[in-house]
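For this view, one protein chain was removed and the others were kept in their places.
Going in written order, the chains are labelled A and B, and every chain counts its residues from 1.
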Amino acid sequence: MIAVVVLLLLLGVSLAVAAAGGQEVPVGAILALTAVFVVFFGAGVHVAAVLGLLGVLVGLVFSDRPWWDFAGQTLWGPSSNFVLVAVPLFLLMGDILLRAGLSDRLYRALNLWLNRLPGGLLHTNIASCAMFSAISGSSVATAATMGSVALPYFTGTGYSRRMVLGSLAAGGALGNLIPPGITFIVYGLITETSVGALYVAALLPGLLVTGLFVLVILAHGLARPTERPAPVPFALKLRALADLLPTLALMLLVLGSIYAGWATPTEAAALGAVGAAVFAAFEGKLSFRLLNASAEATARNTALLGLIVLAAYLLNYVLTTVNVPQTLAAFMADLPLPPWAVMACILALYLALGTFMEGFSMIITTVPVVFPIVTALGYDPIWFGVVVTMLVEIAQISPPDGTVMYVLQGMRRDGGPITDMFAGVLPFLAAYLVAVTLLMVFPELALWLPRAWG
Amino acid sequence: QMPTSLPPGPKVSIVSVTQPLPTQPQFTRVDMPYLRDMLRERSGGRIEGTVASHAERNLSGTELVRLVRSGQADIGASTLTTLSGDVPIMDGVDLAGLAPGIGTARRIADAMMPVVNRDLERFGTRLVIIYPFPAQVVFCRQPFASLADLRGRKVRTFGNSLVDLVNSLGAQPVSIGFPEVYSALERGVVDCAVTGTGSGVAARWPEVTTHISNLPVSWALAGYMVNINWWNRQDPQVRAFLEGTFKEMSDKLWELGDAATRDGIDCAIGKAEGCRIHTLAARPMTEVNGTDADRAQLREILEKTVLPGFVKRCGARCGEVFNQTVAPLARVRFGG
């Protein structure tokens, strides 16, 4: 609901400004479309259908071009885009690691080290997600993999259900921010920025967000102490570190291959998937049954993301032919405001869109429009890439719509309502917003490392 | 030339989708002034033009014939090699090594335009301008003195005739999308890449490469197309007005292509007095002069590999067309 209110407010402001500028604005039509949009979401229509049909409606109402004659090409473009191949490959890697039990080992090893802190197992959720994020470029894959490993550990414990789900969703939302990440690959593709530089720039912000999550859990743990498990002998703890080795090796493979100049960021995702299978084979876990199950899960999850991307591209194409982004960009650029205020407006727009939009389709629809404004305002493209990725991650965990939350909800066995997730994720969402604000105030958080790197 | 006025009449709105990026000089110095501002001013407000680049429309450039054919845009522009998947004859205008200088390139383009249009008209479109991007040259992250030095290196290329060329040089063609090339050069995924002098500078390649050749391997010729139905629907006065506009744009674009070629190199090598169109590289590159041996080798590869490869892709008819139209200008015949 917040989203709708914010959107209507933005709409109101832009209408007022446009009217003042003497432009003719089809208020009725825009309001009707917004209403259709809201009703569709309320009635439980599929996200892809809402976006796609909205595109069709906008086209029929506003465009004087036979845009449908080009729709095949509009849909084929993103479907067959090499850069997006990274999506199924990261999903495949996560699924293989999960099914081969490698993520479970990661979780258990970290658990031995962390479970006596205030907040206990919840810290393990964040730490294991952060580690997994460093090999996987997908938030959905991170949440899906670590979620299915972690959830069974909480059955029959006194942990707050909401915090458990919230911490896993938040951990999943590190998947794109901590390099590697699909969002960076896509952002680099759209804006022609170096993905390598984006990865380096994201390191400190990634650690910052992780740190803030830890603080949230510490605060929760101190306010609601749980029973501390018995201490584990130090030798056992040390030996458990060996279980982190496969993850570290994959990290080296995926990121190392990029920095050593062997592979492009997209290709590195393929190396990661094959590397995961090789580790599974070392463990004697690689079987036809495992690969077959991973194939099915990857295909299903890619299809559900793919359908949304198709719809987002169609909507994007139609909006562009009727000049909506161009008008919006011109409007933003002409605002009689200082650059930081325009930037704040842009971030607010992203937050509003993010509450109900899928992060991935959001970046595809908005970055081509917003990027020229941002660079014209004098902001650094690398910095903005990191901020946009953080906003996309926020979108994935901001109610009512976020893939990461849906994936986790799909894994629960207690049959609780999704509102648990919505409530649990809020403190982490707040932490994420704090991080974005810090990055606004201290851009060096993102820019210092790439510069020092050379 | 572009008429200074247009008699009043019903309003005409023209949608143009032209260059790959909105920052390219072809876009800022030709498309915006002519297809948007001057059309409106000189037609007394009768013609209202909007201009967008491929990037703003989320297009890759290969689909421009289809875009114009389906009436999404009235005027569309893209490089001929990227369109050659849909219309193979287009490749024959701009084969690697075909035109050593920009004068020859223009004569070949003028001669081929009606020939290409015979094929394009089947798809409801027609070329109205062929124009050059800055000369396509080799950028490398390690020193080289001649084309022969590229042997064994990984070279990012696009388009079939460049792939044939790179293969014949004993180098390894790598296909990477333009946006990923910067990172690929930075990390050494590829050793070299071919693009226009100015385009490479605009994409900040001087930050990640050290040597730039001044030998044009091709020109990246591009063309503006119109939708024929739309064109025929226009009032004859409007058509005459637009024809004059295209004529003047064509001259401007060839001038720009020539100037931008040298300008791109000067910007890359840090020669501030020659760098007026693009931005000066912070880290100057070394200019590698093309040698006579290079030119001879390019010629030989054109004859033995590039041209036969084109005819194989395009069909025997293209070989005949080439011999009739291009051979007298380029002094290279298919089949000897």
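By definition in this document, a residue touches a chain if its C-beta (ideal position, glycine included) is under 8 Å from a C-beta of that chain, and two chains touch if they have at least 3 such contacts.
Just so we're on the same page, contacts and distances are computed from a predicted model.
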Per UniProt record, name of the chain withheld from view ["Protocatechuate 4,5-dioxygenase subunit alpha", "Ubiquinol-cytochrome c reductase iron-sulfur subunit", "Molybdopterin dehydrogenase" or "TRAP transporter small permease protein"]: "TRAP transporter small permease protein"
Which displayed chains the unshown chain touches: A, B
Residue of A:S138, A:S167, A:T210 or A:T302 touching the missing chain in the full complex: A:T302
From A:A169, A:L310 or A:L447, residue that would touch the chain that is not displayed: A:L310
Contacting the left-out chain in the complete assembly, out of B:V174, B:V217, B:M285 or B:V332: B:V174
Residues of chain B (touch criterion as defined above) contacting the omitted chain: 62, 65-66, 81-82, 84-88, 123, 152, 154, 158-160, 163, 172-177, 313
Residues in chain A touching the chain absent from view: 40-49, 52-53, 56, 68-69, 71-76, 79-82, 84-85, 88-89, 92, 95, 98-101, 103-105, 148-149, 151-152, 239, 257, 262-263, 266-267, 270-271, 273-274, 283-285, 290-304, 306-308, 310-311, 356, 358, 400-401, 403, 406, 410-413, 415, 418-419
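Please note the rule applied: only the chains that are shown with their structure count from here on.
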Length of the line joining the C-alpha centres of chain A and chain B, rounded to whole Å: 38
Chain B-touching residues of chain A, taken from the complex the two chains share: 65-67, 69-70, 73, 77, 82-83, 188-190, 192, 194-196, 258-266, 313, 316-317, 320-321, 323, 325-326, 368, 372
Chain A-facing residues of chain B, complex: 15, 22, 50, 52, 55-60, 63, 66-67, 70-72, 176-180, 182-184, 186-189, 203
